[in-house]
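Here the complex is missing one protein chain, while the rest keep their positions.
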Amino acid sequence: MTTMTTMTVNDAISAALAEEMQRDPTVMIFGEGVATKRRDLLERFGAARVRNTPLAEGIIAGTAAGAAATGLRPVVDLLFAPFLCYAMDEIVNSAGKLRYISGGQFSFPMVVLAMTGAGWGVGAQHNHNVESWFVHSPGLKIVMPSTPADFKGLMKAAIRDDNPVLVFADIALGYSAGEVPEDADAIPLGKAAVRRVGRDVTLVSYAKTVGTCMAAADTLAAADIDAEVIDLRSLKPLDEAAILRSVAKTGRLVVVHEASRLCGVGAEIAALVAEKAFASLRAPVLRLTGPDAPAPASFPLEQAFVPQADAIVAAVRSQMGG
Amino acid sequence: MTTMTTMTVNDAISAALAEEMQRDPTVMIFGEGVATKRRDLLERFGAARVRNTPLAEGIIAGTAAGAAATGLRPVVDLLFAPFLCYAMDEIVNSAGKLRYISGGQFSFPMVVLAMTGAGWGVGAQHNHNVESWFVHSPGLKIVMPSTPADFKGLMKAAIRDDNPVLVFADIALGYSAGEVPEDADAIPLGKAAVRRVGRDVTLVSYAKTVGTCMAAADTLAAADIDAEVIDLRSLKPLDEAAILRSVAKTGRLVVVHEASRLCGVGAEIAALVAEKAFASLRAPVLRLTGPDAPAPASFPLEQAFVPQADAIVAAVRSQMGG
Amino acid sequence: MSIHPLDPIQALERMMLIRAYEETLIDLHGRGRAAGTCTSVGQEAPAVGVVSALTADDLILTNHRSAGHLLARGADPGRMLAEVMGKRDGYCGGKSGSLHISAKDLGVVLTSTIVGGELALATGVGLSRSMLNKSGIVACFFGDGAATEGRFQESLNLAAVWKLPILYVCENNQWQAFVHRKETMLADSIAGQAEALGVESAVVDGNDPLAMFDAACTAIDAIRRTGKPFLLEAMTYRLRGHFEPDDQAYVDRTELAHWRDRDPILRLRARLEREGRLSVDGIAAIESRVRATMEAATAFADASPYPGPDALTTDVYA
Partner (left out) sequence: MSIHPLDPIQALERMMLIRAYEETLIDLHGRGRAAGTCTSVGQEAPAVGVVSALTADDLILTNHRSAGHLLARGADPGRMLAEVMGKRDGYCGGKSGSLHISAKDLGVVLTSTIVGGELALATGVGLSRSMLNKSGIVACFFGDGAATEGRFQESLNLAAVWKLPILYVCENNQWQAFVHRKETMLADSIAGQAEALGVESAVVDGNDPLAMFDAACTAIDAIRRTGKPFLLEAMTYRLRGHFEPDDQAYVDRTELAHWRDRDPILRLRARLEREGRLSVDGIAAIESRVRATMEAATAFADASPYPGPDALTTDVYA
């Protein structure tokens, strides 16, 4: 039997980093303020493997790609998702494409870490959920977990994977605590988790809105509507089988995420189901997402940006025809 | 009656630029080699309004955004879509968000021009269809026409629009010719064109694959299957009404584009229909897209990357249950 | 166009207002009523010195540490506080928050919290000045960290090649969030890079508003005369943490003490007192005016309502 420890998402990420750096001397981490903020790693693994950098996301990501192609397994912390805009070429055109372009000669085992999502109230240049950009781009893998245990396990898997993996941390979850198995190992990329088993409707989500779906499911249960809640955890590879299995059972699908609607992950899932589970669909596929707008700083607006449980409940009721 | 002239897509873009620069002295164009390659514009409008730049996409786009916020209507040519990766911050975080962030104080009337798509055989760092990234991002508009007349009319509308507009030119269409009305004015952004009226199935596409859909429609017609072909022209705003109207009639939808599948424009359209036209759907919604892979340089592979007419025909037949 | 000399007493009062504004924010943040904010404590001199050298038709772009630049330009601290608190009467209707405040009527085109964003857009604002034959120049404030983003080179190079009327002002405050400048560059000054790109530059005592003012006047004269850009590097120091809260545990105590002794406000005040130009009553009068201004500002911001839910999706498209 495995003993459990309670830790926050931030601690889970740190624990995964420490364990993987311990396990594999080629793993290193760098970024703006990384050595300052991760003193523990610095003291334990030394200044060569834990580095601060100049303020230049492009060269940070490019350095990671070059290092990954030639024997290292770098993890880079780019702080907030919008800052990845300065590193798109290195992530998309180099790390994502060069294995293919080189005919498989080179691999790019690297991890890009970034925070995103509503919760800090500092506005659209720190908060923008752009995960679907990378799902759309070839050669990359993307994870966006919702629990400390998943953050730890998926972070470890990301570091061990031979492809570039982007790990997005929903800022609102950073200090949320949960149980993590002491001897937790890597959790395979590309496997969703069924958070609640149900038979009437499938709620698919990831990151902070998984909790919103669970809350909605409780409300629905009180009305004898039995919702299944799927936490994608990995956005690419996407666990298509888990989604299709659930919809085949429930016949109803609501996808929920904070990222904006158009060409988001919800669009992909709805399209997947409209093709491969068409026969089992008993109601329109609904998406509850952030609006097609930048993230506002104002607290009440920032809260309103994120899909709410009552909206999920209303969506499901409409699908149940009432 | 309007007289017609025959011109290529490239000429249509040039004509739109010349007419808008003539009409509005605040319109200017710059980019790497723009003044060299557009001698006609240089001679007609002078070196101040038609400029070569250093080789730095980020500052080119940032300069456009700063100029747009303070009285000019710049058009920037960033050459090939993958190069936009160096300008993502300026396009997404600045041009796309600052109107909102400023509470509407500033506008960003600018146009970003780029080529993409299979046809030149130079591989994945010149050819990557990333239009869906920008559809997903707030504050931007995106057009990707298929005919010379649309390129001219939509380019004019893009230049006159008070929002940042990205105009993607499918490289395979550059030298394709078509009729353009002499006195062509701007074509409103956000309006699709029905290229072929039909009652059995709706084929939705944009750019070069519109032609592929037309070819497939001819083949289908021979088998008494009557396909309606919709050319989106604008990807954002998306003409949802035109799509829903057609699917309400046909009950079948196939979306076709060269961009890769996951979180592409096809996913958005399939999701839209799975929600808003669910009742009229008579068959699974199908997407024919490029694979989740970088664009190969090798000629036969590059051709194989693009959806083919026979695959569209097969998809429709499967929907018709044959 | 010439600027009347900067009255040191007025400069002191402006710096004290900026300091008081930041202390108000720190207090509000401590009481959970303002989101994380980056203060300009210790950097009041470049703001007051440079902005005082600008004329009404000059335009400003700045970075996340912009309160000083805004206040020196005459921004209403009440509307600024309202913006930080996400209220409807903020300069951006609450959509910006503390990190992107722009004020069109003051010619403040941009506060970019994307480090380097101000450098990327400044060239365009300079371009519109010259294309539209506007008399104004562009002042672009950025940090030493921004100078390590490639946009720094790209911006200065384009401004040099296109002869754009831009005054680049680097507030070299020795820190880049949680990283000391020395960890990010070998030289102690970025002026050498400007020179290599053909941009004239000057390094100035960034804790002396009068020195900053004089250097800015000289630079602006050169820009108006030649049409070419100019870089001012203000050597100064970030006296507080990167943002609120930040215990500065990572900051060398002696370095901090060294710079605390050079606090621009205490320095100017001591000098004016020494020179007998500032009396005890004089300073008391300034302090009470500043206090009154900030009390009124806080009251205004408190009273301002939050934007309505509809504001979530307005101002996205023209």
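Note that the chains are named A, B and C in the order they appear, and that numbering of residues resets to 1 at the start of each chain.
Throughout what follows, a contact is a pair of C-beta atoms (placed from the backbone, for glycine too) under 8 Å apart; a residue touches a chain by one contact, two chains touch by 3 or more.
Note that the structure is predicted; figures quoted are calculated from it, not measured.
Quick one: which shown chains sit in contact with the chain that's not drawn?
A, B, C
With the full complex in mind, choose from C:A56, C:A187 or C:A303 the residue touching the hidden chain.
Considering all chains, including the one not shown, the answer is C:A187.
Determine which one of A:A16, A:I29, A:L42 or A:L98 touches the chain that has been left out.
A:L98
From the list C:Y21, C:Y91, C:F152 or C:F213, which touches the chain that is not on show?
Spelled out, the listed residue whose C-beta touches the missing chain is C:F152.
Which of these, A:L41, A:A68, A:V112 or A:A193, touches the one chain of the complex that we don't see?
Per the contact definition at the top, the residue touching the missing chain is A:A68.
Which residue, B:A48, B:V122 or B:A223, contacts the hidden chain when the whole complex is considered?
Missing-chain contact among the listed residues: B:V122.
Just checking the interface: what residues of chain A touch the absent partner chain?
Touching the missing chain: residues 26, 28, 48-49, 51, 53-54, 56, 58-59, 61-72, 74, 89-90, 93-94, 98-107, 109, 138-139, 141, 161-163.
If the hidden chain were put back, which residues of chain B would touch it?
Counting over the whole complex, chain B touches the hidden chain at residues 32-33, 36-37, 52-59, 82-83, 85-86, 120-126, 291-294, 296-302, 304-305.
Against the chain that's been left off, what residues of chain C make contact? List them.
Output for chain C: 148-154, 157, 160-161, 183-187, 192-193, 195-198.
Keep in mind that, in the parts below, only the chains that are shown with their structure count from here on.
Measuring centre to centre, with centres taken as mean CA positions, what chain is farthest from chain A?
C
Using mean CA coordinates as chain centres, what's the chain A-chain B distance in Å?
Between these chains, centre-to-centre, one finds 30 Å.
With chain centres defined as C-alpha means, what is the inter-centre distance between chain A and chain C in Å?
Measuring from centre to centre gives 36 Å for this pair.
Taking each residue of chain C in turn, which ones touch at least two of the other chains?
Residues 94-96, 100, 112, 114, 116-117, 150, 316 of chain C touch two or more partner chains.
Enumerate the residues of chain A that touch no fewer than two other chains.
Counting only residues that touch two or more other chains, chain A contributes 82, 85-86, 123-125, 292-294, 296.
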